[in-house]
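Moving on, here comes chain A:
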Amino acid sequence: MKLESKIPEGPLAEKWARQKFALKLVNPANKRKYDVIVVGTGLAGASAAASLAELGYNVKAFCYQDSPRRAHSIAAQGGINAAKNYQNDGDSVFRLFYDTIKGGDYRAREGNVHRLAEVSVNIIDQCVAQGVPFAREYGGTLANRSFGGAQVSRTFYARGQTGQQLLLGAYSALSRQVANGKVKLYTRTEMLDLVVEGGKARGIVTRNLITGKIESHSAHAVLLCTGGYGNVFYLSTNAMGCNVTAAWRAHKKGAVFGNPCFTQIHPTCIPVSGHYQSKLTLMSESLRNDGRVWAPKSKEDAQKIQKGQLKATDLAEDARDYFLERRYPAFGNLVPRDVASRNAKNMCDEGRGVSKTGLAVYLDFADAIKRDGQKVIEAKYGNLFEMYEKITGENPYETPMMIYPAVHYTMGGLWVDYNLMTTVPGLYALGEANFSDHGANRLGASALMQGLADGYFVIPYTVGDYLATIGPADKIPVDSPAFKETEQKVQAQINRMMSIKGTRPVDDLHKELGHIMWEYCGMARNAEGLQLAKQKIQALKKEFWSNAKIMGDAEEMNQALEQAGRVADFIELGELMVDDALNRNESCGGHFREEYQTPDGEALRDDEHYAYVAAWEYQGEGNPELLNKEMLEFENVKLTQRSYK
Partner candidate 1 sequence: MAWVTQTLSSSLGRKVIMSLTGLFLCSFLIVHMAGNLQLFKGDGGRAFNEYTYFMTHNPLIMTVSYLLYTSILVHALMAFILTRHNQASRPVKYAYSKPEANSPWSSRNMGILGTILLLFIIIHMRTFWYEMHFGAVPMAEYDGKQYKDLYAVVKVAFGELWYVTLYVICMVAIGFHLAHGFQSGFQTIGVRHKKYTPVIEFVGKVFFAVLIPAAFAAMPIYVYLQVHHII
Partner candidate 2 sequence: MKITLKVWRQKNTNTEGKLVDYQLDNVSEDMSFLEMFDVLNDSLTRKGEDPVTFDHDCREGICGTCSMYINGRPHGPQTGATTCQLHMRSFNDGDTIVVEPWRARAFPVIKDLMVDRLAFDRIIQAGGYVSVNTGSAPDANEILIPRSIADEAMDAAACIGCGACVAACKNASAMLFVSAKVSQLAILPQGQAEHRERAERMVAQMDAEGFGACSFTGACSVECPKSISLDHIARMNREYLGAKLASDNVQG
């Protein structure tokens, strides 16, 4: 397959303006003749659905949650970047572009990232106008903070609930269009397949989660805004319901999948406490501004701590290893996420981890409290400390926090061109569901920016181009063979899952998949482990289809059945992630191959051979996927080795 990125010609800063002019427009009177399906109502989905409805398109919006407001964008804490330069500290669109490209370890497209930086300023304007209560200075202007190691203060925030407030803004815009009759909302409805006919996306097949009814929805274009696939690891900071099903089933219908192995591990999460653990909770990265990360110097001390014979506060200063400060004197505790995560893992691998499980390191505020006083620390992190205490029962003012890395975000996703269209004409992917803007590693406060950029300011232009090209008549009814066939296939899969009647609950199988992925395709990977993982995943797939146990009926609310469908897809995706990680014989960003590291243990990129997007094409059940390469061209930045020493 030939991948056309469709990046417009011309200087970087003019590409988007040129593209906007080149894209075809739909006559205002004709917009009501077009139907658009939006799957997912997070930042990308809600903003896209609202904006398209405002333009006059008929939108159908779908979410598996009981309300659009619950999409997992709501959980983002830190903030949203924008190149406003309100702080007069040297920020610019180009600097945001540059930081994002570099932060992504040079595995993202220049054109896309520059557009993202350009529209970032419009996002803030839009959100403020909606009534999003961003933090303010006393004079009434917007406040900013520096975030994720950025050297400028360009992060806008609403307490520790920025994602929630941005989502509620987009949700309110969506609600307004529901009231206007331009958006029809389908909650507790899950997309189970994409309908492709004549080489174009024609609609979707869904399951009503309350009644179990399989239904078809036809449209001129389909937008997947379905988030990331971090739950392939079972334990992640994602919501329990986050899944890859919509994207994966679209993939099987012809949408190629970009860079599936690029996953981000966040260093400051609350550690696992037992086998029953269902999810991991993120503690804002800002904690590393004042907390010092350490592990015991000796294995013996670590073991005593694990057994509960010794407490963290018992350990003398010289028995502690502040390993980030030791290894990275310049950046210290503020090294990027991937570096911090990997180092914590190394400590635990050496047997120097703490907590009952041995899978944690300390994040210590004792010095900061001594220096600034408890009041100051409380003002900065009070709510986070409270959250930590709620979950662990320990008071972080008195004893160091325990942290461990956890899967947080997936940079990979459906491959899209500059217009956010996948390789299936009429099918688009927005937000975390696509692969486009973060390369191999996402910077803090950039996920919210991308979701809203795609939904508010990119898709309203680009989808019109496609619609104007095909015309209003190019749509097929839901009783056409293509829909009926897809419905039957979906029903057949459900029947098949219900008829396995094995012995293992689906959740248990999901946990096993998570273990495999975390162990062999997590923070550090190597060829041998990945090959082993591939075999284990294939065996698990057999186990799933022969031994899963789902109680209840398919024609009613059945959460185990929902999960079964998602886990089946995660298993297949897991194998592709392993293939992708095996193929990429280099280390970059979130992808760390142990064979490819500098003598200091840092990621070693291979720009000569791997400066490409790995775009995987489905080849049918049981066949290996076909690798397509989109070569990345860098004209405006110079590729350098990241160094935080």
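Rule of thumb we're sticking to: contacts are C-beta pairs under 8 Å (C-beta built on N, C-alpha and C of every residue); 3 or more make two chains touch, one makes a residue touch a chain; residues count from 1.
The candidate set was assembled so that all candidates are chains of the complex that A comes from, given by their letters.
None of these values were measured; they are calculated from a predicted model.
Per the touch definition at the top, the candidate among 1 or 2 touching chain A in this complex is 2.
For chain A in complex with candidate 2, the touching residues are 47, 50-51, 54, 65-70, 72, 74-75, 84, 86, 122, 124-142, 158-159, 161, 164-165, 168, 171-173, 175-176, 178-179, 185, 187, 210, 237, 239-241, 273-274, 276-279, 281-282, 387, 390-393, 456-457, 460, 503, 505, 507-508, 549-552, 556-557, 559-560.
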